[in-house]
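Note that one protein chain of the assembly has been removed; the remaining protein chains are unaltered in position.
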Amino acid sequence: MSDLKLMKGNEALAEAAIRAGADAYFGYPITPQSEVIEYLMAECPEKRTGMVVLQAESEIAAINMVYGAASTGKRVMTSSSSPGISLKLEGISYLAGAELPAVIVNVVRGGPGLGTIQPSQADYFQSVKGGGHGDYKLYVLAPASVQEMADFVADAFEIAFKYRAPVLILSDGMIGQMMEKVELNDQVERMSDEDIIQKYGSWATTGKKGRERNIITSLDLQPEKMEARVQALQKKYERMENEDLRYEKIQCDDAEFLIVAYGSSARIAQKAVQLGREKGIKVGLLRPITLFPYPKQQLFKLADQVKGILSVELNTGQMVEDVKLSVHHKVPVAHFGRTGGSIHTPEEILEALEENIIKDGSIRHH
Amino acid sequence: MTEEIIIAGFGGQGVLSMGKILAYSGVIQDKEVSWMPSYGPEMRGGTANVTVILSDERISSPYLKLYDTAIILNQQSMDKFEKTVKKGGVLIYDPNGITQHPTRQDIKIYQVEGYRLASELGNKKVFNMIVLGGFLKIKPIVHLESVIEALKKSLPERHHNLIPLNKEAITIGMQNLFSHKLEHQSAVNHS
Partner (left out) sequence: MEVLDIIRPENQVFCKSGLMTDATLSYCPGCGHGTVHNLMMEVIDELGIVEDTIGVAPVGCSVLAYDFMDIDMTQAAHGRAPAVATAISRTWPNKYVFTYQGDGDLAAIGTAETIHACNRGENIVIIFVNNGIYGMTGGQMAPTTLVGMHTSTSPYGREVETMGSPLKMSELIANLPGTYYVTRQSVHTHKHARKAKKAIKTAFQNTRLGNGLSLVEIVSNCNSGWKMTPNESNIWMEENMFANYPLGDIKVKGKLRQIG
């Protein structure tokens, strides 16, 4: 267990970025994710791997630094929390429009406005329905453990470069601040400049050498060309849905009732499932690991099996809309969730399931 | 085995680090662990608490409503967490500064005078290790050697000279855990 460590989610993410062979990190401190840049600064990755770490003057500058490094084929990451992500959205839209690979991390806190520094999942819409301006989507990974905070960094880079698109890791204050046992990957060597030029020379702006010039832009003033560009993006998103959907089913085989939850809520809901089963309620959990793409088909199928679905999130009801869209009114769907930085307990979730979904009490007599 | 613990007190009492040492000891013994703190400005001067879970199985929720054990180090935390101990569970507290002592009949209540003992030892910083010793006396879920190993791993090297002192503090805590309910408080004799 040489590389088995007890780390905060934020620290594990930072360490994983170094080990994934990231070339650069640009960020700006904000609670509850400041440990990411603090950890990176303390680790001196410039010495360890040559990775550049820079504290930018704002989230806006940070995301545009990401844009700059990404435009040259470098593996680059930034992280922030909700208000900071709002500031980054212009840059994120540009990254999507210019088709640049990058990893963005949101350790969500409660909003709107300055809100609270406590955990929340109120940025679901912002994350999966675009957020910034224009017709684009982000590939969104939702870690539910410190281990996944670490593992998803390399996964996110892989997806980002596979599709030349920005990838969002949607965490929250709970997963970011908590410590768990984490097994870290071995160090992946950073790509050399020569390899980057070789591998991404068809698009990256690394200097016009032995080829035509490369241009990175999201601008097309001719509507026909811009339409084609947008359509090409949509093709990419379709491919993501076909090839890179991720989800986890927990005790769904015999489930009569279903909870859908991601990230921290999925962890809490898992305990609610356990408590429910102890009471004789056959309840299962579907955990979307990617929020876009979303496990629509899986939910559609599960709706034939279960009598009702409870969507659980730390907000006033956002993902529940996707659950409803997926199940086509086959079964009742309800939302439950605390918000504003309050966290629901497993007991509260179970109670909500019983009150909102298992109304007739039929299964209690099983 | 699954042990769900809340440790709560003032910021600066070493609440979070006590939880960290406990969690790290669990990692050393190859257990599943989670450490979920309250965070933010409330840590500075206000109350701080951390939920620590050690288990032989994958941990589901790191955030809980009820706990097997509550370690309580100030009155505010007593007000908030006495009621969150599961029936038959354990409440350990330092009576220093406590005006409303716990009253529940359906849980086991213990005192460890961490503050007084740390003062006597001449180093108030090991207060949290004395309390941890008290906890380990009643709930020996990790070995003392694992705790020492955890201290080595989580303390910066320049503070490794303090490990013997921390070990002594844990031992003192183990020897000075008293059952709250007994009229004549006596050291708990636990195998």
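Order of writing sets the chain letters: A and B. Residues in each chain are counted from 1.
Keep this in mind: contacts are C-beta pairs under 8 Å (C-beta built on N, C-alpha and C of every residue); 3 or more make two chains touch, one makes a residue touch a chain.
The model shown is predicted, which means the values in this text are computed figures rather than measured ones.
S.K.: Please provide the labels of all shown chains that the missing chain touches.
M.R.: Among the chains that are shown, those touched by the missing chain are A.
S.K.: Of the residues A:Leu6, A:Ile37 or A:Met65, I need the one that contacts the missing chain.
M.R.: Touches the omitted chain: A:Met65.
S.K.: Return the single residue from A:Met41, A:Ile216 or A:Val230 that touches the missing chain.
M.R.: Among A:Met41, A:Ile216 or A:Val230, only A:Ile216 touches the chain that is not shown.
S.K.: Can you say which of A:Gly134, A:Gly207 or A:Gly280 touches the chain missing from this structure?
M.R.: Missing-chain contact among the listed residues: A:Gly207.
S.K.: Specify the residue from the set A:Met41, A:Ala56, A:Val230 or A:Leu245 that touches the hidden chain.
M.R.: For the chain that is not drawn, the touching residue is A:Ala56.
S.K.: Under the stated touch rule, tell me which residues of chain A contact the chain that is not displayed.
M.R.: Chain A touches the missing chain through residues 23-24, 26, 52, 54, 56-58, 60-62, 64-69, 71-72, 74, 76, 90-91, 94, 98, 193, 205-209, 213-219.
Assume only the chains that are shown with their structure count from here on.
S.K.: So, what's the distance in Å between the C-alpha centres of chain B and chain A?
M.R.: For chain A versus chain B, the centre distance works out to 35 Å.
S.K.: Which of the residues in chain B end up touching chain A in this complex?
M.R.: 20, 23-24, 27, 30, 32-37, 39-41, 59-66, 153-154
S.K.: Within their complex, state which residues of chain A touch chain B.
M.R.: Per the touch definition, chain A meets chain B at residues 1, 4-6, 31-32, 117-118, 173-174, 177-181, 264, 267-274, 343, 345-348.
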